[in-house]
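First the structure, which I've put down as structure tokens, then a few questions once you've had a look.
All protein chains of the complex are present and in place, except for one that has been dropped.
Letters A and B mark the chains as written, and numbering starts fresh at 1 in each.
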Amino acid sequence: MSALKEYFGNIFTAVKTVSKGMSITGRAFLKSNGMIKNQGGYNYGAGPVTISYPEVKDDIPSISRNRLFNHVEGCIACNQCAVICPVECITIESRRKTPEENPDERTPENFGNKPVKLKLLQFDIDEALCCFCGLCTEVCPTECLVHTTEYEYSKYDRDSLNYDYLRFKDDNPFPK
Amino acid sequence: MIVTDEGHFQTDELTINMGPQHPSTHGVLRVELLSDGEIVKGAYPDIGYLHRCFEKHSENREYVQAIPFADRMDYVAAMNMELGMCLAIEKLLDHEIPERAQYIRVIVAELNRIASHLLAVGTYCIDIGAFTPFLYAFRDREQILRIFEEICGARLLYNYIRPGGVSRDLSRGMVEKIREFCKYFRPLLEEFSQLVSGNIIFVKRTANIGVVPLDKAISYGFSGPNLRGSGYSWDLRKDMPYCGYEKFDFNVCVGEGENGVIGDSWNRYYVRVKEMLESIKILEQAVEQIPDGLHTAKVPKALKPSGEVYYATECPRGALGYYIVADGTKKAHRIKAKSPCFISTSSIDEMCSGMMLADVVAYLGSIDIVLGEVDR
Partner (left out) sequence: MSVRTTFVPFVVPQADPPGTEIKDIKIEDIAAKLKSVCGADSVERVETEHKGDPFIVLKTEKLHEVVNYLRDDSEFRYIYPSVIAATDFLAVEEGEEKKPGRIEVVYVLFSLKNKHQLTLKVCLDRKEPEVQSVADLYRAANWYERECFDMVGVHFKGHPDHKRILLPEDWVGYPLRKDYEFPQEYNGMKVPL
């Protein structure tokens, strides 16, 4: 008799726990269709949670730290970014200006109007080594070195990720 | 089949390699299992596949440059790694941290604690074989990573907490977003717990497995949810408070032995679920009380601390400690990071002998190791 009771007790427990679990997943299914709303008023999860990338792209905040870009007309070759980089991916070469070159040159207004005393010969950043920490953009005195929101720049060859910002030519359009 | 004299089959021991590439070892961990049929006689872990020389790098770099290396150790809870390092460095300096900076640090560290625990329980469920809770946990974790992207610009490796404060202030509207996140997450945490914690299959798979008695846990140096799951009420945020945690009102979650024995895998998992609720409480209080002010103290560009200190803070995986030897120059003489997962991995040897093969996976998931921190 107790074996029969145990048998039916097991069936009852199984049905009860399975229906409890299925009610939770059923509720998630109805939420993703939009038929019931989230508690708490937050909008996320009201539709399907995944987006169909690459046709639909998500907006990322403007302070997001993705590929670097250097506006060379604002660079004064102070070498601060190369010194603070933890992985040493920035290569800078510069020399004193000869008397023929404009000695009173200053950077444009939106880059702080600072005097330019050195001529920049080479400014390379190896984006394959860069760890995207943002330290170089914090110490740049004219704020010409910035992080853009560009994250789709994969290449087939590791050497082509070594960007030369004096002669910047990239197949991707310049980030918006 | 060879039959021995007593009529039994002759068995042999089999060496199975739970190799560096394995979906359930949470990283590149190799465990050499010596098994007699289904029962494991010896489990010898072998680490070092992810060793990236954090300690040697930090000897050749200034303190601010070493912070990106520190958050790559435990990449899942990076804010807590940076917080531990900055608090240890500040013990050797004399600056006073402004109050707003302390509140921002607490908010960010607790958000990261929720994200890290979600990953821990989500991947534990998928190791056991349940696919749905994994996706539910990651759907909620995605919200936290979006909030982090608006605070500091990166989703996983932040470089946000610096010696003296934080690197940039919270923008307008962030506090409102965090409040909304807390309102959104509370019912979903309840739903997750209903789906998994009482489920008879999950309970049978994890209860009474990998019982760590309390005195062994202390001799191993366990800390965090692993020690609290064995029934010991020890939380560094309450017992040796730092960074303004004494102003908040929260409970310490201790395993009580429901569904099994105190110290088994189910208890360690349930302590993590309860801790997420306590973190939401701290977040709501911090967001109400945050004052205006500076986000960082005035710290010189080139820090030159001197002295020796060992300081431990509460990380989602245990007590993370930094032992810093500084000699008054810009670069540290020695930084040793004591990682809690290193100790948890060393306990696999003793705890896994005598278990069945499938229970080794259940034990590994419950102690919550991340190999980036084990190998540094």
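One rule holds for everything that comes next: a contact is a pair of C-beta atoms (placed from the backbone, for glycine too) under 8 Å apart; a residue touches a chain by one contact, two chains touch by 3 or more.
These figures come from a predicted structure and were not determined experimentally.
One chain is not displayed; in the complete assembly it touches the shown chains B. In the complete complex, the residue from B:V28, B:M174, B:A297 or B:V325 that touches the missing chain is B:V325. Within the set B:K216, B:K247, B:K281 or B:K330, the residue that contacts the chain not displayed is B:K216. By the touch definition given at the top, subunit B reaches the unshown chain through residues 13, 15, 34, 41-42, 44, 47-48, 51, 53, 55-56, 91-92, 214-221, 232-234, 239-240, 305-310, 312, 321, 323, 325, 333-334, 336, 338, 342-343, 345-347, 349-350, 353, 375.
By definition in this document, only the chains that are shown with their structure count from here on.
Per-chain Cα centroids separate subunit A from subunit B by 25 Å. For subunit A in complex with subunit B, the residues that touch the partner chain are 13, 17, 20-21, 24-25, 27-28, 38-42, 44-45, 49, 60-61, 63-65, 84-86, 131-135, 138, 147. Subunit B makes touch with subunit A in their complex at residues 61, 64-69, 132, 136, 139, 142-143, 149-150, 152-154, 157, 159, 167, 180-181, 183-184, 186-187, 191, 194-195, 198-200.
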